[in-house]
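A single protein chain has been removed from this complex, and every other one stays in its place.
Entry: chain A
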Amino acid sequence: MKPFGYTAVRDTGEAVRLASRTPDAAFVAGGTDLLNLMKDGVARPGHLIDVNGLDLAEVTETPAGLRIGGLARMRAVAGHAAVRRGWPVLAEALLASASPQVRNMASIGGNLLQRTRCGYFRDTGSPCNKRVPGSGCPAVEGWNRGHAVLGGSDACIATHPSDLAVALLALDAVVRVRGTAGERKVPIGDFYLRPGATPHVENVLRPAELITAVEVPRSATARRSRYLKLRDRATFEFAVVSVAAAVDLRGRRVRDVRLAFGGIGTTPWRSPEAEAALRGNDLTAESVARAGRALVRDAEPRHDNEFKVELVQRALAELLEELR
């Protein structure tokens, strides 16, 4: 690891100011992704700003919904009674993530900003456009079983690994961020950017901006929501494919629905087309199959990941069956 400076801050304004005037500064929360990236030489910050002393860890239920502090730990959110009652997909996605130890350490803000698990990205011996812009993407022609079938470009086809982000996408969550110019809100659907020609730019966060909270609205779909994660081993593994579904049913009729997916897109993937195939219709094997086909219509599978196109449709059908 390259030597770096360290400051523990106690005040959000100070955190942002220090980050804005310190070259190569990075915030550290749980450290569970950042430290790995630093050990591997993928991230090389010159100064760490420890934000764990900030008063941003609370999870509160408000009349409008849920407010989750940016420093709330995965464990605290997953185990929160209100979350389990009103936003079950969120608790399920978090409990299906990482291990109990990591969930005790990792924060909600850090989770949203974790980097891809693409093996080339994490290996400084390989070229990678995301790590070294312009160096090339070995995954396009190489080992791409874990990579995206939607939203990719010739420059990058890496997936975003967060299960939490997929659940938040199905819940219309809003990310609150604070920078030197004050606070702003970003809908989670606008937060992540597709790689295009600039895969190193992954989200709309500006330099020195801190995630202070995530707000999740209350809704009928949120109350009836679930997460299905398929992985190469039973537990403690990233998703091959995952589905977050939230539905408001009257009998079999779908009044409203949100569908988000992990493991198939270069960003956490929402499918308005799949939702449209269900909304206003009865939830039947046929409508579910139509939704699945709409989801993968533009899929561009590569050599090793074609199976995901079929697998994600089956996962969607299975989860909707459970929600019926």
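The definition used in the following text is that a residue touches a chain if its C-beta (ideal position, glycine included) is under 8 Å from a C-beta of that chain, and two chains touch if they have at least 3 such contacts; residues count from 1.
What we mean here is this: contacts and distances are computed from a predicted model.
The chain absent from the displayed complex carries the UniProt protein name "Xanthine dehydrogenase YagT iron-sulfur-binding subunit", chosen from "Xanthine dehydrogenase YagT iron-sulfur-binding subunit", "Phosphocarrier protein HPr", "ABC transporter permease" or "Sulfite reductase". Only one of A:N36, A:T180, A:T198 or A:N281 touches the absent chain when the whole complex is considered: A:N36. From the set A:V42, A:M105, A:V140 or A:L323, the residue in touch with the chain omitted from the display is A:M105, counting the whole complex. Annotation: of A:S135, A:T235 or A:T284, A:T235 touches the absent chain (contact as defined above).
Touch with the hidden chain on the side of chain A covers residues 1, 3-11, 14, 18, 21-22, 28, 30-32, 35-36, 39, 46-48, 50, 52-53, 75, 98-102, 104-105, 235-236.
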